[in-house]
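Every protein chain but one is kept in place in this view of the complex.
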Amino acid sequence: MPKMNMARALNLALKQNLASDPTVVVMGEDVGVDGGVFRITKGLLEEFGPKRVMDSPLAEAGIIGTAVGMAAAGLKPVAEIQFSGFTYQAFHQIEQNMARLHNRSRGRYKVQMVMRAPYGGGIRAVEHHSESREAYWAHTPGLKVVIPSGPRLARSLLHAAIHDPDPVIFYEPKAIYRAFKEEVPEEPEAFEIGKARVVRVGSDITLIAYGAMIRPTLEAADDLEETHGIRAEVIDLISIWPMDTETLAASVSKTGRAVVVHEGPRSCGIGAEVVARINESAFAHLEAPVARVTGYDIHFPFFQVERFYLPDSEAVVESALEAVNY
Amino acid sequence: MPKMNMARALNLALKQNLASDPTVVVMGEDVGVDGGVFRITKGLLEEFGPKRVMDSPLAEAGIIGTAVGMAAAGLKPVAEIQFSGFTYQAFHQIEQNMARLHNRSRGRYKVQMVMRAPYGGGIRAVEHHSESREAYWAHTPGLKVVIPSGPRLARSLLHAAIHDPDPVIFYEPKAIYRAFKEEVPEEPEAFEIGKARVVRVGSDITLIAYGAMIRPTLEAADDLEETHGIRAEVIDLISIWPMDTETLAASVSKTGRAVVVHEGPRSCGIGAEVVARINESAFAHLEAPVARVTGYDIHFPFFQVERFYLPDSEAVVESALEAVNY
Amino acid sequence: MPRKTIVPENTVDELSILDEEGRADAELDPKMDRDSLLKVYQAMVKARTLDDRMITMQRQGQMGTFAPGRGQEAAQIGSVYSLRPTDWFAPSYRSFGAQMWRGWAIDQLMMLWDGYFEGFDLPEGINDLPFSIVIGCHVPLATGVAMAQTCQGTDSVVLTNFGDGASSEGDVSESLNFAAVHNAPIVFICENNGYAISLPFEKQTKIKSIAHRAPAFGMPGMRVDGNDILAMVSATKEAIDRARSGGGPTLIEAVTFRMEMHTTADDPTVYRADNEVARWTARDPISRFEKYLLASGVLDASIKTRIASDVDEEIRLGREKFKQRAKPNAQEVFDYMYAADMPPELKAQKNEYLRKLAARLAGKKLTPV
Partner (left out) sequence: MPRKTIVPENTVDELSILDEEGRADAELDPKMDRDSLLKVYQAMVKARTLDDRMITMQRQGQMGTFAPGRGQEAAQIGSVYSLRPTDWFAPSYRSFGAQMWRGWAIDQLMMLWDGYFEGFDLPEGINDLPFSIVIGCHVPLATGVAMAQTCQGTDSVVLTNFGDGASSEGDVSESLNFAAVHNAPIVFICENNGYAISLPFEKQTKIKSIAHRAPAFGMPGMRVDGNDILAMVSATKEAIDRARSGGGPTLIEAVTFRMEMHTTADDPTVYRADNEVARWTARDPISRFEKYLLASGVLDASIKTRIASDVDEEIRLGREKFKQRAKPNAQEVFDYMYAADMPPELKAQKNEYLRKLAARLAGKKLTPV
């Protein structure tokens, strides 16, 4: 199996789907000649031509709105928004059309499309380029929201998203586009949207994360084990909505403790929803409050200080110890 | 004290602020000659003229964007979005300018403005006209979000929002614009944004709601007391962000049980945040999982069936009984 | 080098064929055949009659708030007249007349406006989008459908209509641009009915004609007398033909007037004068067309009476059917949320909802599970 980084793995998923399904189209700002500002769509225009890979004018509402129209007409658009901070320009099209057209048309028109966007901090970017607001979409009925944490998963998850008959928000943790490589099989792998993964088995506490936060969370688990003898179970949420409550509940019922980790603002974030679901499904087993290690309710700071801002393994360890010693 | 409904009380707050502060301006679609589709701005154009009360072209991003600009230039705009379902058209202006300009300019430009919008179900309206998505704003750093539950509070809260030096999202529960009257004093009353109110004292369980949901919640409290001998404390959240965690914690520490009620979708809604905060601040006192009585993760149904959809006192009673018998 | 005035590549034409007395410009008259003329006339009468009927129903509490189209019958039916069933129509909410022409049943429209989700069961055999009440937001969608036709190599075209108010929404400008850049087979019809709720066109924008937006985004524009069915048919046909043959998009402004309230929840006397309405009554699209038909012998008093009673009967039947169908179906609010299987949490929510619903419908108290 070839080793590749997440950027390449995503590119592979796009390429294979464009090749196997003539109704798949790719669109967005700079996705054509340029191959995308993160090079995720590199080479696609050359291989599939301008009717399949479309450079869009600079207008996000236009991109999402027209993508929904294409989906209604039977295409399967994969629309890129250059940074998740610009998805707000398309918010109304996402809420009013992408999330609703299938419903509004009582099933007549499927909206089989994917909105890809890089999200999250860690690449020393300017204002608006480091945000994590996946919670907006998890709060919006009609969508599915998924986030990969590494190359192999990214490929199978994007493949699944393109094959899903419903509109999928696909957020890509830009900090790890090129951070590490994994073996990715040539043949597409299946993935069931809606399923979380236990990526490390443990018995003392459950750590829940996704996207770029998986790495510090796994580091924290190592540290907890090595330094404190605490065996943490780590869950990669992957699917933000639907959320795999069952896997969360099973783990916390076993460990009795949990920490949820994400980059986005705390209030009404994914962490709040995780806490609420654990509260509802595993209350009797809880031995400590579920802790949130998250971004704060402030704007993402300018990049010179972002490393102080983002959740790190230390913060996860600290919260885990608090929970264990509660 | 004159008795008036919430629509009149809001109109009074606008009128008094326009009169007392020449920098206050009102803008939005149909707010002028028409007096607003809910008549909240009725008579203002006649009294204060077209430089203070501006009918805007049909473009929500334009309305919010220009309002932020006006605020930067020293005015205090009160911008109306005709229904909260159309605030998404302005989402980017809210997130990128309204919520950020004060921060981005390092305090040089204040964004002392209010975005008013009717929200919620219950008036037999068409698609997009019944939504409750206050959680979007609670998840957006830089804003304040408040919601009144009746005429007198509405007046003082809008007064406080206009006087607040920061951008305030002011959601008006349209179902109760004209549902009941209260005495509203002629003189403006102060209100501290960020404070919840205990609107009924109890000892057995805490019911938390806001906006139009306060009425069914109070009904539920009556029913719980009369039928089941359960004394429920009811908290009107009022300020959605900042959220008065202290008042929530104090109450739940006393009662050990809680139900949170809102109309919006469940996932990542205000309820999730309330659960998370109670979990963090009163875990040791909790004797049952905090229950959520909320809208579902679906589009608000067409109006013939909305009465079956909206949370009602029965649903609150049921969840409260479950919590008490946990 | 010096200063000089430059003009865009595309121009805007103004078109009107019928005058207020129903006399047609002989050269421009599209010379439709008798059957077509009568079919169009009947459709216009039906739209208006249904409007009136539904206003009455609304006043009697038998209908939800809705948006009447009185005065815009020519603009609407003229717009869709030349579409094929396999073409796409993406209507705005005030499009009764056009929707019926496309095959929407009367009972269906009544269901829709009376708050039944079943109202959006789309007619088979035509490619229509369900409208969204959100101003302008269907226009990018329509543009995307048109772009897809190019990708897929079909010869179908898309037609979408929207109001003068909608023209101010960023969505509409973005769509004009996308359509032009992609040379998409789409016809944009702005039904300028003079008002966006209370806002008169003069305050919506500073320009005299929305058609001037066309050359600013790179397509031909037309300003058409929207109360003149012959002009609407001609202009739209020209645009549809151009789109179908690879000539790209067109923006048509149909200049018309909203003769009724914005919706039945609105009171227009607050913001507009009666004499303005009266002025437009003289330009009524139906009576102008009637004069033309009478003069040319296509219509006479007896045909007119027959059409009126046919229309009445059709509406009566539609209303009957509506009454039979109009049963709130609270069971289905979770349906159609996803094309795939419902995710487990949503199934759980659905069960919760159905359990509560059953108790409510049975008039029983909920009991904790």
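For reference, chains read A, B and C in written order, and residue numbers begin at 1 within each chain.
In the analysis below, a residue touches a chain if its C-beta (ideal position, glycine included) is under 8 Å from a C-beta of that chain, and two chains touch if they have at least 3 such contacts.
As the structure is a prediction and not an experimental result, all values here were calculated from the model.
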| item | value |
| --- | --- |
| Given B:Ala19, B:Ala73 or B:Ala284, the one touching the chain that is not displayed | B:Ala73 |
| Among B:Asn5, B:Gln96 or B:Ser156, the residue in touch with the chain that has been omitted | B:Gln96 |
| Touching residues on chain B - with respect to the absent chain | 25, 51-52, 54, 56-57, 59, 61-62, 64-75, 92-93, 96-97, 100-110, 112, 141-142, 144, 164-166, 194, 242-243, 245-246 |
| Touching residues (missing chain, whole complex) on chain C | 1-9, 11-17, 19, 25, 27-28, 168-171, 173-174, 177, 180-181, 203-209, 211-213, 215-219, 223 |
| Missing-partner contacts on chain A, residue numbers | 29-30, 32-35, 37, 55, 57-59, 61-62, 85-86, 89, 124-129, 266-267, 296-299, 301-305, 308-309, 314-315, 317-319, 321-322, 325 |
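Here, only the chains that are shown with their structure count from here on.
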| item | value |
| --- | --- |
| Rounded Å distance between chain A and chain C, as computed from the means of their C-alpha atoms | 39 |
| Of all residues in chain B, the ones touching two or more other chains | 85-86, 89, 127-128, 267, 296-299 |
| Residues of chain C engaged with two or more neighbouring chains | 117, 132, 134, 137, 170-171, 337, 345-346 |
